[in-house]
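The other protein chains are all here in position, but one chain of the complex has been omitted.
Here is chain A:
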Amino acid sequence: MRKEHWRALRRDQALYWLMLPGILFYIVFKYVPMYGVLISFQNYSIGKGIWGSEWVGFKHFIDFFTRTPDAWQLIRNTLLLNVYELLFAFPAPILLALLLNELRVVLFRRFIQTVSYLPHFLSTVVIVGMVVNFLSPSSGIVNHVLVMLGIEPIMFMAEPGWFRTIYVASEIWQTLGWGTILYLAAIAGVDPTLYEAARMDGANRFQQIRHITFVGMLPVVIILLVLNLGKMMEIGYQKIILLYNPTLYDTADVINTFVYRRGLINADFSFAAAVGLFQAVIGFVLVVAANKLARKTAHGSLW
């Protein structure tokens, strides 16, 4: 190391000390767990630790694909929930932002925004609590309304066929309003003279929405879309853990929930860590690919 480096280090000594707690945090809670991923290739036992546990190579990965009957179902459920989210939960805030932008009375617009932001602040437990109780076959309001309309009560929380709808619908309810923020910010950046020019050229309102407002927020749409594609292997599993029950596993059980059960409830650490690592590797490839795509299509990249 050169002399001026030493001098710089000594001069800023106090600054380095200041960073110490933060750096320790990153080492202990971020980097040590990365190292801990090694247990995926072991028969890890807490008593023996990483150094003492027996190495088994790719055994757990092979077991997952050959001996776990649910493996493909877990992957399928994870991907399908993501696809449904992409199809329904992703476009919803785009549409809402366009409609909000067309409201002429500012006060009314603010009111709608404030109301639609509200669910974002509720906890997952509260949301799932409402869903489960509203859908109760005996006392839930939804089934009371169905009966009133002459429809047989539905056992929503016992029929796998309903799970994806319930998951995605509650997701839309919670994220719709909040999701408009970035789009509205993009719309606010659109040059107002564009609208004037378009009106001069005889463009009607729908043409203005399509060719100016929508085009104005398109870069944000593309970036968020690509970002979402990169997260196809992730899902809000904390919500699923609250929402599902064993009768719904056919559609509700995803890789993360499986890792949680096998690892933390059955204490099968190595196997669960291996499944988690498999998911993380696919996820990483997707994120990198998504970033490449973003670099090509939009102006900015994701990092």
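Operating definition for what follows: a contact is a pair of C-beta atoms (placed from the backbone, for glycine too) under 8 Å apart; a residue touches a chain by one contact, two chains touch by 3 or more; residues count from 1.
Operating definition for what follows: contacts and distances are computed from a predicted model.
Student: The complex lacks one chain in this depiction; which UniProt name from "4Fe-4S dicluster containing protein", "Carbohydrate ABC transporter permease", "Tryptophan synthase beta chain" or "Transcriptional regulator" does that chain carry?
Tutor: "Carbohydrate ABC transporter permease"
Student: Among A:A14, A:V106 or A:L149, single out the residue that touches the unshown chain.
Tutor: Touching the chain that is not displayed is residue A:A14.
Student: Which of A:L80, A:M130 or A:M155 sits in contact with the chain that's absent?
Tutor: A:M130
Student: Which residues does chain A use to touch the chain missing from this display?
Tutor: Listed in rising order, the touching residues are 5, 8-9, 12, 14-19, 21-23, 25-26, 28-37, 39, 46, 96, 99-100, 102-104, 108, 111-112, 114-119, 121-126, 128-130, 132-134, 138-139, 141, 144-145, 147-148, 173, 177-178, 181-182, 185, 199, 204-206, 220, 223, 227, 238, 241-242, 256, 259-260, 263-264, 269, 272-273, 276-277, 280, 284, 287, 302-303.
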